[in-house]
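Yeah, one chain of the complex is gone here, protein chain that is, but the others are all in their spots.
Order of writing sets the chain letters: A, B and C. Residues in each chain are counted from 1.
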Amino acid sequence: MLAYLIRRLFFFVPIVFGVMLLTFVLFFVVQSPEATARRVLGQKATPKSVENWLHNRGYDKPLLINTTPGQPWHDSLFVTQLGRLVTFDLGTSDVSGRPLREIFAQGALPSLLLTVPAFLVSLAVSVALALYLVFIRNAAVDFMATFLCVALMSVPVMVYVIFGQFVVAQVLNYFPAFGFEASGWSAPKFLLLPVALMVVSGLGADVRLFRALFLEEMGQDYIRTARAKGVSKARVLLSHVFKNGLINLITLVVASLPFLIMGSLLLENFFGIPGLGNVLVTAIQAPDFAVVQASVFLGSLMYLGGLLLTDLCYAWADPRIRLG
Amino acid sequence: MKWLDQIWVQNLCLLAGYGLLARLVVWGLRSERWQTAWKHLRRDKLGLVSLCVIGLYLVVGTLESIVLPSASGSVTLLQRLTAGIPQEKSYSAPLATTALSVADPKPLLGRHVLGTDALGRDTLVQTLRATRSALWIGGLTSLIYIPLGVLLGLMAGYYRRWVDDAVQYVYSTVAAVPEILMLVAILMVLGKGLGSMAIALGITGWVGMARLIRGETLRQVERPYIAAAKALGQSDWRILTRHLLPNVMHLVLIKFVLGFSGLVLAEAVLSYLGVGAPVGTASWGTMIDASRSELSREPLVWWNLTASSCALFLMVLALNLFGDSLQRAFDPKRGA
Amino acid sequence: MLSLRNLTIDFGTGQDRVQAVKGINLSIGAGETVALVGESGSGKSVTGMALTRLLPEPPAVYAKGEILFEGQDVLKMGTEELRKLRGGKIAYVFQEPSTSLNPVFTIRNQIAEAIRLHRPEVNDIDSEVVHYLDMVGIVDPAKRISDYPHQLSGGMQQRVMIAMALACQPQLLVADEPTTALDVTVQAQILDQMRELKKRLKMAMLLITHNFGIIGGIADRVVVMFRGDIVEEGTTEEVLRNPQHAYTKALIGCIPQLGQRRKRLVTIDHSILG
Partner (left out) sequence: MPPRTSSRCLALIAAAFLRPYPCVARVCAGVLLACSLMLAGCSNNPHPEPLQKTGEDGTPWKVRYGALPEDPRSLDPQVSYDAISRRILEPVQECLLEYQPFKTDPYELTPCLLLKLPERVVKPSGGVSYRCELKAGILFHDDPCFPEGRGREVVATDVQYAFQRITDPKVECPALSNLQDYVEGMAEAFEAARKTESFDYSKPFSGLEVTGRYTFEIHLKAAYPQLLYWLAMHFTSPVAREAVEFYDGKVHEGTTRDLFRFHPVGTGPFQIADWKRNTRIRLKRNPVYRTTTFPQDGWGAEQEALLRPLAGKALPLVDEVNMTVFRETIPVFLLFRQGYLDGMGVGKDAFSSLVTPSRDLSGKYKERGVTLHRDTEPSTFFMSVNMEDPVLGPNQKLRQALSAAFNAQANLDIFFNSVPIVAEQLLPPGIAGYQKEFKNPYGYNLEKAKALLAEAGYPNGRDATGKVLEISLDTTGGSANERMMAEFNQQQFEQLGIKVKVVENPFARLLEKLDNGGYQLATGSGWGADYPDPENFYFLYYSKNFPPAGKNHSRYKNPEFDRLFEKMATMENCAERDAIGLKMNAILAEDVPNILNMHRSTFGLTQPWAPRIQSNPMLEGGLKYAVLDHALRENLRAQWNKKPVWPIGVVLCGLVAVGLFTFNLRRKH
């Protein structure tokens, strides 16, 4: 087990390095940090102030490797950035000057408050609906459900958000159309609408997927054995099918767990939830290289964490699999 | 890229695309597996209806893709066909006779079934014209990610060892970079355009395909027929193209159809992020994006959002349903 | 004890309708062992499954006839009665032990589930599980009960299946190709085991197989099925010694000409079991 973990971690190092290099090339080599400087300093900035800005942030260093004679090779942008990130010194945002540690720390909670309930509710609802569909096994209902699911999948997320916010908050006046309060009992009333929208927008795909998973399990031999034993259909579903389906579900679901922290771009923007959802996007558009590099670094760690988590959960849920 | 603007080049590209598609279908239908699938599919009413809807979209998209010479450079066939519909000054409601204005309702030049947009263009025509963007994005992206994904997936599954390691390393790395960053960064480098969008989506999209094909290849390689082929001394290339490829091709087809709908939706999101279709190219994503502020207008301007979302919805729905039908047709046991 | 009257089972609807069982009559007395023989797709497994309405509906349709178990028509039973019948009165052993056991539950769990359902009076379930495992010849059963199916060999898995079926003390055991998926040596062991158990427990048994070679010494009577119909019926000795129907002869002789129809029949079988 430990050996397995260590082996995996070694495998992760080149991936993280590759990711950082790729981001650097994609983002830094092809567009100069001057763009950031101009964005930050505004339309009226003079080249002198741009130059001063770049110098203060070390952006006037050589890009990948310092080949200037007399200077150490590692005194380059990429190496220093990487060095800082590896020690988890995230630095400060190029645009706002806020420490990134603070940005991520403050944004994580609201993002999680939005995504974790949405994740759990949508998982519960879609698993329940999928089981329900498998349970009743009615041709007409199946057809309608498939159609509805595909229909739900085919609507762009934006349309959900726009309509949802407009109709539910404007016509019905039940919940605030906007805003966020992480503390106290008012949090649910702010979160209800975005969470519901997030659940609905993901429902179609999930129900379809889980239904297919469960149906596949239903066709297995051991289900026949269970039914031949006299186990009732509901129990077959809830115990035999569910547990086996769960193993497949894990591979699909667990990998996305670490990304819950990244929040949801659209919902956060529309509902004024100060999460991490649009941190990366605004950073890309700004462009705010410090934020991009740090979030990609953390993002790739999370991705790899997700992979590892999937393996571990798999091993935990499926007795046939042993890590080693 | 100047030569790309030539009228005949564009039309030729279109023709080549259709030729390729036809060739692939003919090639596929030669295999027994595809023939049985086609037999199943013919009995699947829903599948056939969706196929017809897709065909309809293809026709509209093609009409907009055929470029004709005109006085001011070039126009598309669809533009030529709808040239009779006048352009208004600004918004007007569906079938309205006057412009959308409370205080000063000026008479319109003509009737518009779905109203007009902010620049007074007919919404129906714009919606139809946008089909082209969706099809091009879906088509071009598939042309990039399918060969890339299939080739790498096959090689990884067949050769294993270091080839597998290398392919796995590359796709893990690509997958670990947040997708949105890849897309936006690539689009910023290449500039806006349908082509760049297809490239960006292709670069991020091949990972899933490669994974799928690699998995299936690993399974196929265990089968005796591969061992037999090897025993006969056939070359690796021949085994890859003649034996393995046909056996994973149905997966590619299904993934292509289902992935197509994903690509059409991705265009909408990219437009929200401001890296969507370029100016002058109608697309549903930009129409939806533009309608964000229209929804809060008084009186409400709803027809642009409705028209574009419905068109998008119908296409994605048809693709998804057809994809399902394909899946059932190829694997009747699973899709029950 | 059990009798089938004019049982007809269809698969699918409309144009795609396929008749899998064509109005057969069959009866099994208490303590009697009947072998149902036929090649793949002859409808023997379908008949076995139909005894407790195990076939998924749709696509299966019980078109005609009745299945009488101790005078009660199984086809008219409610959900609850059926559940009691399955496992409790009629238990099954299936062909492929490696897939017929749920891979994510321990064997204790799987056997205990059956006991709990049909014998609520049993208090010490674990020792009961051990008892039955021991009965089917599993070495050191107390240690084995917390194993998962994949940790057992194929023969052991089949023994577990048999233990699970016996644990509910059924009146009829339906063994659907119980040895087909196993090695020849293991086959012999399992068959010996079953012979012995049959003697000890005195329950009725329906042995479904395509292999005439294994029924000797177990089956009292043989029923031969071909394309959904019963073509021959008689005591084991009679049939083995003097088969009447050409098909039976072919089966006994294991003549490979059967391959002619094989392709189509295999496909039908496939779609039924899937």
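The working rule: a contact is a pair of C-beta atoms (placed from the backbone, for glycine too) under 8 Å apart; a residue touches a chain by one contact, two chains touch by 3 or more.
In this text, all values refer to a predicted model and were calculated from it rather than measured experimentally.
One chain is not displayed; in the complete assembly it touches the shown chains A, B. Among B:Met188, B:Ile239, B:Leu253 or B:Val316, the one in contact with the hidden chain is B:Met188. Within the complete assembly, A:Ser96 is the residue of A:Ser96, A:Gln220, A:Ser239 or A:Ser256 that touches the hidden chain. Contact with the undisplayed chain is limited, among B:Cys52, B:Leu119 or B:Ala227, to B:Leu119. Only one residue from C:Thr79, C:Asn123 or C:Thr185 touches the chain missing from this view: C:Thr79. For subunit B, the residues in touch with the chain missing from this view are 71-73, 89-91, 99-104, 118-119, 188, 191-192, 271, 274-275, 278-280, 286, 289-290, 292-299.
Along subunit A, the points of touch with the absent chain fall at residues 31, 34-36, 38-49, 52-53, 56, 95-99, 102-103, 106-107, 132, 136, 138, 141, 162, 165-166, 169-181, 189-190, 269-272, 274, 278, 285, 287.
Rule of thumb we're sticking to: only the chains that are shown with their structure count from here on.
Remark: subunit A and subunit B have CA centroids separated by 25 Å (rounded to whole angstrom). We define each chain's centre as the mean of its Cα atoms; on that basis subunit A and subunit C are separated by 50 Å.
The set of subunit A residues touching two or more other chains comprises 219. In subunit C, the residues touching two or more other chains are 274.
Touching subunit C in their complex are the following residues of subunit A: 139, 219-222, 224-233, 240, 243-244, 247, 317-320. Across the complex, subunit A is touched by residues 49, 52, 54, 58, 79, 82-88, 91-92, 94, 96, 99-106, 113-114, 117-118, 148, 150, 161, 164, 168, 274 of subunit C. Subunit B contributes residues 169, 172-178, 180-182, 184-186, 188-189, 261, 265, 268-269, 272-274, 285, 288-289, 291-292, 295-296, 305, 309, 312-313, 316-317, 320-321, 324, 333-334, 336 to its touches with subunit A in the complex.
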